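Just one protein chain is left out here, and the rest sit where they should.
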Amino acid sequence: MIADSTTTVQQNALLAALIGLPALGAVANGALAVQTARTRTHAPDAPAPVGLASMLGVGSIAAAFIVAVLLFVQLTSGAGAVTAHFGDWLVFPTEAGRTPLIAWDFTFDRLSSVLALVITGVGTLIHVFSVGYMNDDPGFARYFAYLNLFVAFMLVLVLGASYPVLFIGWEGVGLCSYLLIGFWFGESANADAGRKAFVVNRIGDMGLIAAMCILFTQTGHLDFAGAHAGLSGMSTGLITAIGLALLLGCAGKSAQVPLYLWLPDAMAGPTPVSALIHAATMVTAGVYLVVRASPIFAASPTASLAVALIGAITALFAASIALRQWDIKKVLAYSTVSQLGYMFMGVGVGAYTAGVFHLVTHAFFKALLFLGAGAVIHAMHAAYHHAHEHGDAQDLRNMGGLRAAMPATGALMWIATLAIVGIPPLAGFFSKDEILVSVFARAMGSPLASASLMGLSGQVVLFVVLGFGTITALLTAIYMTRLALLAFEGPGRSSTSVQQGVHDAHGTLLWPLVALGILTVAGGWLNLPALIPIGPVGVLEHWLEPIVGETTRRLAPIAALPHEQELWITGGAVINAIFGIGIALWLWRRWAPVDAHHATPGTGFGGLLERAYDVDAAVQRGLVGPVLAFAKRVLWGTVDRGVDGALTGGGGGLARAAQWVSAQVQVGDASRYVWVVALGVLGTLAALAWRS
Amino acid sequence: MISEALVVSAVLFVIGTIGVLTRKNAIVLFMCVELMLNAVNLSFVALSKLHGNAGQVFVILVMTVAAAEAAIGLALVIAVFRHFGTVDLSSLRLLKG
Amino acid sequence: MSDLSRYFFYLFSLLTIGSALAFVTRKGPVPAALWLVNTMFALSGLYVLLDAPFVGAVQVLVYAGAIMVVFVFVVMLLNLGRAGDRPDLRGIGGQLTAGVVGAALLALLLAARRGDAVLPALVPSSTSTSNVVEPVAQLLFTDYLLAFELTSIVLLTALVGAVVLAKRRTAA
Partner (left out) sequence: MNAPNVSGMLMLILPEVVLSVGAMITLLLGVSGADAGRSHRAAMAALATAVVGVVLAIGMLTGAPLAPGTTFIANDGFRWTLTALLCAGTGAAVVLTEAYDRRAGVARAETPALLLLAATGMTLLTAARDLMVVFLGIELMSLATYVLVAMHRTSARAAEAAVKYFLLGAFSTAFLLYGIALVYGATGSMQLEGIGSAVASGAKLPGLLMAGVALMLVGLAFKVAAAPFHLWTPDVYDGAPTAVTGFMAASVKAAAFAIFLRITAEAFAPLLADWHPVLWVLAAATMVIGNVLALGQQQIKRVLAYSSIAHAGYLLVAVVSFSAEGATALVFYLVAYTLATMGAFAVLVALSDGTDRPLVRQDLAGLRERHPWLALAFAVCVLSMLGFPLAGGVGFFAKWQVLQAALQASVPQQTLAIVLVLSSVVSGGYYLGLIAPAFMQSPVPAARPIPAPPTGVRAIAIACAVVVLVLGVLPSSLTRLAQRSAPSAFAGGPTVATTIQP
């Protein structure tokens, strides 16, 4: 709340610039977009201001990245966290004076620094990629306005020093996500997808709001430090309630079961958006919140177990669906849901560093996968266009053998695939391994293992989580290898003219991929396990120690894991992954013999997976249908017509009544108005005269 | 006599109010308002006997303002007459609802 | 306060109220205006009796002499009060209701004072000097100088307003 005494004016300015630069970029691009729209009303074919918009868009994020690096360097040189107070927002006058209920307090500490670097760093790369990807789009400036705004809100989310400020960022990124999913709002499917994301996220928001309400009524604080300090006096049951409410919010934002439904549909947006928002940053906000709220979860093993179990179920569930998806982005979408489940497993068992570690590495390789997919889609699209054919540029069945035409993209995609599968020494191996080891160690004996969740002993839950995690790793290996094989290897399945039209990405479409590729290879060095000391061990763990060290220890295993057991798990995981790759290679040829046009829908269990367990249809039948019917019969008939009437000033009971009343009173005759004044005088006089 | 003057003032004020309520001609209605102001002036003069001359000063000011008000009010009435051909308030009903 | 001036006070009071009543009940605007002028003359008499001769003089000069003349002038200018005009006065129902409202208003105004201390009947005359203007002028040009100056701006506003509104329409 109160600015850290060590925070200097210069640091304050840097922190303001970190959030302000993307915001300014958004405003500038927004202005540009509005201006373009205005020109278009006169000249419909006016070109989009691509150069200026990309300069503003990329420049603001890149500058923000530089600012983040500057702040980070100061932090590494031993300076304390930068905490800045930019004024109060909502102020409550209480007995103790005016206490700010919501203040614009931001903190750049060890945890938010990591997130800020990922957001601005990966964000910059994706912005660069977008310049090439969205080149022809008439809404170019609008796109960059939304994207910049997203980064600004994401930074508000991770830098905010209190729950409400986090919530503002949380809602802000949701808004941008909604706008970008429906970016091509001409197509109704996209608008529907945007609406779906909107509705599902509102359910999650209820949880977050409920958590804030309980926290505020119990502790009188909503800033992280104050609220968490106030936990000590609360009963475990209440803390569990807060934790579960937070979990609902996190599940909504991070697409966990059962609120995952919106994320696969969110792929309707432009692919760079999927990479930035729906893979690398926004969807990990739930993970971030659990880490940020670790004092709450550490105080409630039950809530922590719930987080881990939800994560495990989500990981397995989504991975199985990914096995039989044909849309390249859908595979990656379910893969993201699954990997988010992995992160939840990590933070759920109190291995907060492991969760953040996987968040970071996942941001690298999943962004690479999405951008690679984007490059493929872009190339396929161009090829179809060139060959004057119509086909789904995102369908894996229409691909095949693309590595010949796109060697650079293919190689990078393979690296990313091996990383997510968990092949050493790529980034994903280390982060996934650390989560599995953490779960195993806690299952062998820890406060979590001795707690219980809905009557189940914690140990059982943890072993279930471990089992699910292991199977998920196997499935991940299978579906990711399948994706890479179907897209890049073997013979091409589309027509020859299309195949000849495919060209590798270059320029702004390629360099971000290369940068992400390097990060994917090297990311594991961030937090090497003691077992594999090929560099400085546990850098991230030491870095985050002041933030989550204490809370990690509260749920930590009673005894450290023996080296050989850890070795077994690590080795087993690698073998598991290789086994999965093998299965994929074995089944590969049978998967897609023909292109999408000639393919038949899957049957049996495979078909069920293809249709994502028919959850969408079930929800449609069981939930959306009845609600819509209710809405049509009851709401539309009464409420909506009333509202609509009020809005258009036409019908509507209240509006009509108001119209009638004012027609009776407001007759226009001033010589009658004086009567009302006189009666008012009589009333006022009477009221006061009788009191004297 | 102060009390009596205040009563006379109240009666005059009420007569003016009744006039405002019963008249529809803008000019006559305005004259009724002038009567109300005169009634107030009587109160001021009577009360200034009680409290010193500030009341009389106020009366001078009220008269000046009343003159200003009359100038503008009558100009407005003339403007209305130009448009509507009448100064009957119940005939001015372009603005209503 | 001599009995004579008391007698005159009641006389002028009756005159004032009587002409006011006549004013509100006249149908035509011109008779109404004339009765109002009468009211104002009677009022100026009351002012003199209340030891405010200067105000009384100004009342005659400004109100009766200037303001009401303008009223009558406008009535004449617009040629109002012809036989064919719509009735200015409300119907008998309206008049009765207005009377009830007025009675209620008067009752409230008088009833409010039921708990008040009795005002002194005799107050030493404040205009002890032969100079009747001085007491008012003294205040007006010292304490109330600001108010006095403000009236000049009010008059300026009225001047501008009246000119703007009444000036012949120029080809816009």
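Note that the chains are named A, B and C in the order they appear, and that numbering of residues resets to 1 at the start of each chain.
Note that in this section contacts are C-beta pairs under 8 Å (C-beta built on N, C-alpha and C of every residue); 3 or more make two chains touch, one makes a residue touch a chain.
Bear in mind that the values here come from a model prediction, so they are computed numbers and not experimental data.
Student: In the complete complex, the chain left out here touches which of the visible ones?
Tutor: A, B, C
Student: Provide the residue numbers of subunit C that touch the chain removed from this figure.
Tutor: 108-109, 111-117, 119, 138-139, 142-147, 150-151, 153-154, 156-158, 160-161, 163-165, 169, 172
Student: Name every residue on subunit A in touch with the hidden partner chain.
Tutor: 34, 37-38, 41, 86-93, 104, 168, 643, 646-649, 652, 654-662, 665-666, 668, 670, 673-674, 676-677, 679-681, 684-685, 687-689, 691-692
Student: So that we can see where the missing chain sits, which residues of subunit B does it touch?
Tutor: 6, 13, 16, 20, 26, 29-30, 33, 36-37, 39-40, 43-44, 46-47, 50-52, 54-55, 57-58, 61-62, 65, 68-69, 72-73, 76-77, 79-80, 82-84, 89, 92, 94-97
Going forward, only the chains that are shown with their structure count from here on.
Student: Any idea whether A-C or A-B has more C-beta pairs in contact?
Tutor: Here the pair linked by more C-beta pairs in contact is A-B.
Student: Distance-wise, how many Å sit between the C-alpha centres of subunit A and subunit C, to the nearest whole number?
Tutor: Centre separation, subunit A to subunit C: 77 Å.
Student: Touching at least two other chains at once: which residues of subunit C meet that condition?
Tutor: Answer for subunit C, listing residues that touch two or more other chains: 101, 105, 109.
Student: Could you list which residues of subunit A touch at least two other chains?
Tutor: Each of 675, 678 in subunit A touches at least two other chains.
Student: Report the residues of subunit A in contact with subunit B in the complex, numbered from low to high.
Tutor: Against subunit B, the touching part of subunit A is residues 659, 662-663, 666-672, 674-675, 678.
Student: Which part of subunit C faces subunit B closely enough to touch in the complex?
Tutor: Result: residues 1, 6, 9-10, 13, 16-17, 20-21, 23-24, 29, 32-33, 36, 39-40, 43, 46-47, 49-52, 54-55, 58-59, 62-63, 66-67, 70-71, 74-75, 77-78, 80, 85-90, 94-95, 97-99, 101-103, 105-106, 109-110, 118-123, 126, 135-136, 138-140, 143-144, 147-148, 151, 154-155, 157-159, 161-162, 165-166 of subunit C touch subunit B.
Student: Mind pulling up the subunit B residues that touch subunit A in the complex?
Tutor: 17, 20-21, 23-24, 29, 89-90, 92-97
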